[in-house]
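Working notes, structure below.
The chains shown are only part of the set, and none of them has been moved.
Letters A and B mark the chains in the order given here, with residues in each chain numbered from 1 onward.
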Amino acid sequence: MPLDPAPLNDAKGVFPIAPTPFHPDGRVDYDSIDRMTDFYGECGGNGMTVLGVLGEAPKLDGAEALEIARRFIRRAGSLPVIVGVSAPGFAAMRSLAQASMEAGAAAVMIAPPNTLRTDDQIAGYYRQAAEAIGEDIPFVIQDYPLNFTVVMSPGVVRRIITENPSCVMLKHEDWPGLEKISALRRWEAEGSLRHVSILCGNGGLFLDFETERGADGAMTGYAFPDMLVDVVRHALAGERDAAHDLFDVHLPLLRYEQQPGVGLAVRKYVMMRRGIIASDTQRKPAAAMSATARSEVEYLLARLAKRDPRAGKLVG
Amino acid sequence: MPLDPAPLNDAKGVFPIAPTPFHPDGRVDYDSIDRMTDFYGECGGNGMTVLGVLGEAPKLDGAEALEIARRFIRRAGSLPVIVGVSAPGFAAMRSLAQASMEAGAAAVMIAPPNTLRTDDQIAGYYRQAAEAIGEDIPFVIQDYPLNFTVVMSPGVVRRIITENPSCVMLKHEDWPGLEKISALRRWEAEGSLRHVSILCGNGGLFLDFETERGADGAMTGYAFPDMLVDVVRHALAGERDAAHDLFDVHLPLLRYEQQPGVGLAVRKYVMMRRGIIASDTQRKPAAAMSATARSEVEYLLARLAKRDPRAGKLVG
């Protein structure tokens, strides 16, 4: 089955993971989707990913999910949009994947169900999923053991890439994960693995070194994607110290955002304070921020603003 | 908010868990749904449960799930139908719950997401879920640690029942679980816990003793629900030896069906051989039976037929 040349194989830079903005009453806030999409483009993003874990995808019903994907895609224009289509069964995965591609998505992203353990189970699942959605649809592997409890060795990632021509990218958020990037790029250099794009998640916590190991950039939800863009640009230009200098300035806040569960609340709050989305509402079940947590974030923003003026331009 | 008297609080007997029958090409087989529903009623079932784990619910898309629930409910007539509505988020749970109740369901069943650990997390989840679907909708707790990895102490079950007037039933499939039934019934006798129905799962593997401990019957998918009906009837009538005698005759096959993963394949196969459904097709991802496994099931059926003639009436 012929696969169109998928330019995502060579993607570099930053694909922010977009949260799904809600109104305080829980309805989807489409105006904020538009504003956020514009913001990602203006700050130098190379694409974006929607309906991921951060996007509260499991809390949407099927019709909403597709409507949200369509809105992002339409607004994004020429920027490629990757749509998370992970689902417990292949029926729902296929219908969302195909509808997303028809709407203009660049690729879909698939996370493994948390029941998978062995190499054969993991590779077999991706083989079945690729068949189920259709082998002409480019897909991204989401490798996120902390959240999904599925551990993929480098060898399994190679197997998935090799067995599925439609696999175009690895969203890498193993932890620790630096050696995995090195192993994959070494195999590629040796000729035993074809090239795919590697974009890193985990809130960007190791982005400074991940790019040095061979990653192409970031795919994560840190509320300052404009900083991620600059770090990746420095890194790909070989400006090591400059990349680290900027990264280190943001690390205290970035680390605070990277807390499991409550992290999404922090991100939505900061994006609201930056004027990117109108409300930090999450749908239930959700981990909320306490008043103390909010004041801690404000303190971190104030400290950050002294060294990165972008953190000083807040609203509300 | 007033809750209609929910007769499920006092339910006794057997509510078979219905698989979802598919045609060999993966489409839903509605004729088999009708035949299976009729069979459950004819064999003395007191209700039925649809769209559970056994029903391959996660492999259905939202529209299919509701259509299937409606078909079962319509055919079941006066028999109460419980609809599984477990979902990662409350939006999908609420919409399926409300649509099911409008279609005539007697109650919904909710399993905990596998991220829950502490007592507070579990009780909080059920509190939020009950609010989300609407507190006028009766619900069943599904307590199945082997599958969901969520362990509910007896105290947590009491807390859920006490905090949620709309909780009407416990689907009990902890393992080991006999002492949990005793604890709940002891609290009830002491007056510290209101009465709810307890129906047992786990393929019926401990049904012979569960009824003696105070359970009201079975809610499980063993392919001979007619046997479960007889065992519960004997047990509730105090005919202990008769209950065990019949149960023991089925135990070799029942144990074979009770294997995780492959168990559903066995059940669909036996139901097909009994003429209840037309095909044993499962949707992917699925664990299939090997030819050897099929011959093992045939051997068990042949042995069973010598002592329970129902196992001798096969088709195909």
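Methods note: a contact is a pair of C-beta atoms (placed from the backbone, for glycine too) under 8 Å apart; a residue touches a chain by one contact, two chains touch by 3 or more.
Keep in mind that this is a model prediction, so the values were computed, not measured.
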Where 2 copies are displayed, count of copies in the complete assembly:
4
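Throughout what follows, only the chains that are shown with their structure count from here on.
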Using Cα averages as centroids, what's the distance between chain A and chain B in whole Å?
38
Complex contact set, residues of chain A against chain B
56, 58-64, 87-92, 95, 114, 125, 128, 132, 283-285
